[in-house]
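Below you will find the structure I want to go over with you.
Of the protein chains in this complex, all but one are displayed in their positions.
Labels run A and B following the written order; every chain starts at residue 1.
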Amino acid sequence: MEVKKPAVAGTLESSDAQVMIEPGDGKIDLSLQSSVMNQYGRQIKATILETLARLEVTSAKLTVVDKGALDCTLKARVECAVFRSCDASDANIPWGGAVR
Amino acid sequence: MKNAVGREIPDFLLTNGKEVYQGKNYMDGKYIQKASPRTRRCEAPQESKIVASLVDALKACGAKSGMTFSFHHHLRDGDFVVNMVMKAAIEELGLDNLTIAASSLGSAHDPIADYIEQGKVVGIQTSGIRGRMGEVVSAGKLPTPAIIRSHGGRPRAIEGGEVHIDISFIAAPTSDCVGNCRGIGGKSDCGSMGYAMTDAKYADHVVVVTDCLVDFPNMPASVEAIDVDAVVVVDSIGNPKKIASAAARISQNPRDLMMAENVAKVIASTPYFKEGFSFQTGVGGPSLAANLFLEQYMDERNIKMGWAIGGICGPMVELLKKGKVGKVIDVQDFDLDAVRSINQTPNHFEMSASQYANPANKGAFVNKLDFVVLAALEIDTGFNVNVLTGSDGVLRGAPGGHPDTAAGSKVCIIVTPLVRGRMATVCEHVVTVTTPGDCVDVLVTDYGIAVNPLRPDLIECLDKAGIPHVSIEELKDKAYSLVGTPDDLQWEDKVVAVLEARDGTILDVVRKIKPYQLDG
Partner (left out) sequence: MIPRPRPERFRLRRTMMFMNAQKPGLIKDAYIYGCDSIMLDLEDAVAENQKDAARFSLYHALKTVDYGDTEVIVRINGLDTPHWQEDIRVCVAGGADGIRIAKCESAQDVKTVEAAVEAAEKEFGVEVGRTLLMAALESPKGILNAYEICAASERMFGVAISGGDFRKCMQTTPQRDGVDMLVARGQMLIAARAAGVQCFDTVFTNLDDAEGFEAEVLQNKAMGFDGKSLINPKQIRFVHQVFAPTEKEIMQAEKILTAYREQSAAGVGVFTVDGKMIDIAFIPGAERTLKLARACGMWEGDLV
């Protein structure tokens, strides 16, 4: 998918993550803050990048502020931000396909 | 050298007879040589000990660089006195090389972090450390490691001379002109002054700092004039709003309530739950809520609690007033209901930290405790508990009375959610051992109960009562299945804090954390 406009998903509540996405310059540019950085930073980063790869996003600027979200929440927030950035978040989501 | 909880203690700390932790009750029966302070005689009659300022008090007590000043933490996050005294000593008198020996320190003391960075404060000995001070100490800004002791370990160290207090500063809600102090009757009331009592007896000099001067004699005194050199009257010793909460309310959080109910069930399944049993609980959500459910079981079986100790708050005072508890013995008060009750409600008494929890005297209250219910930041599969360091390895907690009550009680119950956000509370290895696993008996979580295999008697009690329980490894596995297995923290060699077991042996050390590399 192509990130077409800036979009946000998620909140700064505990156990959630806020994902901000903007069109990129040909690569994935990730800035990550996390309340559990020392113990889960690498796993969080891997989850975010895997999710983007499944959605075939190759160019985006992402700012993620994580408040201790589980992997399933991280995925949901990244996916929602990407679909919102393409105005495609409301219907016909490929559940079980690119979203899984 | 490895100690009994498997922690590697560096040899440079094992000098002057210091040993590594050997297990529960290792020091039992050994002798201790008590230290005695060098104090000034006030033989000639004296109308008043009031001096004009903190600087005058410091001068009168011969304050100089390199000294150790002590403080109590009854004013908690509302305390002004530590900052006030250190400012006078450092900025007005130009002293440096100072050590702070406090019963606890919190975010109220953030300004002290600057003095540490400036090299003016070079030593910290405390039970709790939080906020900016925790951060600078964790960053290795002290020239010598901070020493962390439990509430019982601190009076042991003072009485045994391991901590020599040059001047003790006692924040007093009320005092008379010669230094009889009480925790009530003023504008910054804290109730019990239990943590100040040993300091007053063992410090070379004692300065009372009050914002409410009352008529002589201020009786019954928590700290007595016979130990006091000088009295300073200031505008305010603290922010009352942050000293004691209006009323500790019992949690309405359904998770807390569910765990609290299971705690009460476990307690009621043991043979120690009988007429006259003794009890202590923390003020955390599920610990405090356990009071509520315990009362239901007491009513059901028609039994009363003999006595309760600890930090006290409203719900326990309520039980006392209802006649469901025989006596409440109080080292610290957490809310205004408890503050108003101490020494007022019949059978609500004050005690010193030594009387409460010191393992080196001839029998503290904790030694006769049946049940204690405590919280944890982390607990590992060896039942070792951490209440000091965060998951990032930074100092932000307090052992407090945790290790003392756990060791002394017949049944120590830890109650904690299995995970907090993405942090596994039940884990493979805690970051820092603050209460050794041989003192912890039962773990109650929102995902199940585990009993320490060292207590087959309790396992039998739970089985008989039909209370399901699992191994602590199963709980750990469940936690990791929810949040993922955490990466190990990366440490440098530098030791920033030494964690003393309550008996004075070394339980663990906290090292400086390495900056995290996301792309390592």
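Please note the rule applied: a residue touches a chain if its C-beta (ideal position, glycine included) is under 8 Å from a C-beta of that chain, and two chains touch if they have at least 3 such contacts.
Here the structure is a predicted model, which means the values were calculated and not measured.
Considering the full assembly, B:447 is the residue among B:447, B:491 or B:516 that touches the omitted chain.
Contact between chain B and the absent chain runs through residues 252, 254-255, 257-258, 421, 446-447, 482. Within chain A, the residues in touch with the undisplayed chain are 9-10, 13-16, 69-73, 75-77, 79-80, 83-84, 89-93, 95-96, 99-100.
Criterion: only the chains that are shown with their structure count from here on.
Those residues of chain B that touch chain A in the shared complex are 391-393, 420-423, 482-484, 486-487, 489-490, 513, 516, 518, 520. Of all the residues in chain A, the ones that touch chain B in their complex are 14-15, 32, 35-43, 45, 67-71.
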